[in-house]
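Here the complex is missing a single protein chain, while all its other protein chains stay put.
Note that the chains are named A and B in the order they appear, and that numbering of residues resets to 1 at the start of each chain.
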Amino acid sequence: MLKFKIERAPAPAWMRAIIPLLAVPVTFLLTTLFLLWADANPLQAYYHFLIAPLSSRVSAIEVLVKATPLLLTGAAVAFAFSAGYWNIGAEGQLYAGAMAGAWLGMILKGVSPLLGIPLMLLGGFTAGMLWALIPALLKVRLKVDEVVTTLLLNSVIVFLISFFLNGPWRDPISMWPQSPEIDPGTIFFKLIPRSRLHFGFIVAVAVLALEWLVLKRTAFGMRMRAVGLGKEAARFAGIKVNRTMLTAALVSGGIAGLAGVGEVAGIHFHLIESISDGLGYSGIIIATLGGLNPIGVGLAALFIGLIDTGAQTVSRAMNVPVYLGTVVQATLLLVTLGLFVLQNYRIKRG
Amino acid sequence: MEPFIIGLLAATLRVATPLILGTLGELFSERAGILNLGIEGTLFVGAFAGFAGAALTGSLWLGLLAAILFGMISGLLMALLTVRLGVNQHVSGLGLTLFWTGFSLFAFRLVFGESKVPPSIETFQTVSPFGNLPWLGPISSQHILTYFALALIPLTWWILYRTRFGLNIRAVGENPEAADAAGLNVYAIRTQALLIGGALMGMAGAFLSLAQLGAFTYGIVAGRGWVCIALIIFANWEASRVLWGALLFGGVASLQLRLQTLGLKLPYELLLSLPYIVTILALTLAGRNVSAPASLLKAYRRE
Partner (left out) sequence: MPVIQMQGIVKRFASLTANNHINFDLEQGEIHALLGENGAGKTTLMRILYGLYHADEGQILVNNHPVTIRSPHDAIQNGIGMVTQHFTLVPTLTVAENLTLGQAGSFILNPLEIQRQVEKDSQRLGIPVKPAALVRHLSVGEQQRVEVLKALSRNARVLILDEPTAVLVPQEVEILFDALQRLRQEGLSVIFISHKLPEVMTICDRITVLRDGALVGTVAKSATTATELARMMVGRENFGVARQSERQPAGPLLQVEALQAQGSKGLPALRGVGFMVEAGEILGIAGVSGNGQTELGRVLAGMLRPSGGHIRVDDKNLTGAGPAELAQAGVGCILEDRHASLVDDMTVAENLVLDQLDGFSRGGMLNRARILENARKWIAEYQIKASPNDPIRQLSGGNMQKVILARNLSRTPKVVIAAQPTRGLDVGATDYVRSKLLEQRARGAAVLLISEDLDEIMALADRIAVIYEGSLMGILPAQAATVETLGLMMTGKTLESIRPTPEADHA
């Protein structure tokens, strides 16, 4: 058995800043094992992983495309976590937003983009909020643990979408269960011609900037952080804990919903069952890596976007399975979690 | 009608098997105070390791052993993070799930390449203790692992309530300070519980690849880990009640498959989501009376 014990002892300020940055080299050191297993030269692989994607315009843009939904799910999770609401349901709330996008894309026939796009955003936000409403109400009214309820609702909405895609919303001309292509007036415009980078990226950056403003500069944000860091103390200071948590949960759901709309209106143009495939869960990783700080969340999302793109580059160039990206992401998270402990505790041999 | 019902009952037991194994595995972790959301990934790596082990050695039993081993490694990692370092349990668990998902798919590609025809193996044979007796015969024609899972339910109860080890698990999950003061090693007991839990989860995953499917696919687990998380609440953290939840879930899942093959027009997907909704309802109705272990989700650190 490992013989060590942990004592509370805050690390000096300079070390606190360095510790999260240490996670990157440690992660790549650990994942070298996987590269060796795949018979790949690690240095060459890291080049393809981290540098190659940024060295060409096309793949650098692709990093931003990959980061777009991650910026939003990361922002969503960080917002809820900041208020001490453990929203594991960004995945489901993203699907809810995607459903709203697909539905609006079907019913808004011949709409002008000036009206269509705002409606899509509004619809996605509302849908994500509604899907977040049930567990949030159960939490504040009946103290039902939100971790389990939000997690289970992720599965429920996948079945719900599957039902719609195999039934009422099924596109008759497609071989796959998918909804009809959305109306051109509801499609998010491209930011750069002939790329996949769309308006959703701007939305994502704006949301993060707004989130930073709310969390760091407004009275509501301070109340939220107080609730997240100490519910009893917040209540004692006269803060309405339940209302604050409810608001944070709903806004979080709404932001995740925006990510879903972006995927429908900017990338796929119809709803498919695997439209998220873990983007919501990645949001939890990103929020954690970013230390719940919107700026950190932004950087973490871009980094994960880079890893996702890099994994494809490595896969193409060196025939290393693309799932290396997932392994690196997960290892990075686990290593960071471990290192965060060092910020406040000291490990002693015991 | 008779073959339909017999088939349904047999399938129910089959579908329930990995759920029973996984839920009992999660039960050990949660009774010791650790919510292990790594279960989904542990099932996945169990399915992969089981399949790879069996395909490479030619022995299903060695495959099962490999799955158990990987399950235990997963439990150990969870213990390192949440028990030793005291890291947030939700995030650690989800991180592990992601890790094992990536790991399994990565390793599968490396070991088996990217062939058009997915590799497959012969599955475990079923055993029929009641031979050709009407009803009982075909229903009881099940895999050994199914019988093992069924036997594990009373065994788990017995371990938790009738052994010193089980007493220790219940104590560290309920009041680790008290357990520590009584001279128990809270870290060691929680780690042991996670190891046992991981072994059972690995076995649950192996059942999917070695008994049910004979192959390893991307969607082989498909949220069964989350079902186990739901079942544990449904069972109110009691081993004896795990059976009913798992059978109910298995029953609904098998029924919808059978109805679907009959060509009946029913919203199957909505039917499949019922158990989740029932669990949320159960949580709601039980409200504050759910008897979750009092120290679930709380890291233990001595002052």
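Criterion: a contact is a pair of C-beta atoms (placed from the backbone, for glycine too) under 8 Å apart; a residue touches a chain by one contact, two chains touch by 3 or more.
Values in this document were obtained by computation on a predicted structure and should not be read as measured data.
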Missing chain: touched chains present in the view: A, B
Touch with the omitted chain, as defined above, among B:Ser92, B:Thr146, B:Asn168 or B:Gln212: B:Asn168
Candidate in contact with the missing chain, chosen from B:Val117, B:Ala181 or B:Leu262: B:Ala181
Residues of chain A (touch criterion as defined above) contacting the omitted chain: 10, 217-220, 222-223, 225-226, 229-230, 232-240, 350
Missing-chain contacts mapped onto chain B: 162-168, 170-171, 174-175, 177-185, 291, 294, 302-303
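The definition used in the following text is that only the chains that are shown with their structure count from here on.
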Approximate Å spacing (C-alpha centroids) for the pair chain A, chain B: 27
In the complex with chain A, residue positions of chain B that touch it: 35, 37, 77, 80-81, 84-88, 90-92, 94-99, 101-103, 105-107, 109-110, 188, 191, 223, 226-227, 229-230, 233, 267-270, 272-273, 276-277, 279-280, 283-284, 287-288, 292, 301-302
Residue ranges of chain A in contact with chain B within the complex: 1-2, 4-6, 8, 34, 37-38, 86, 88, 134-135, 138, 142-145, 147-149, 151-156, 158-160, 162-163, 166-167, 278, 281-282, 284-285, 288, 321, 323-331, 333-334, 337-338, 340-341, 345
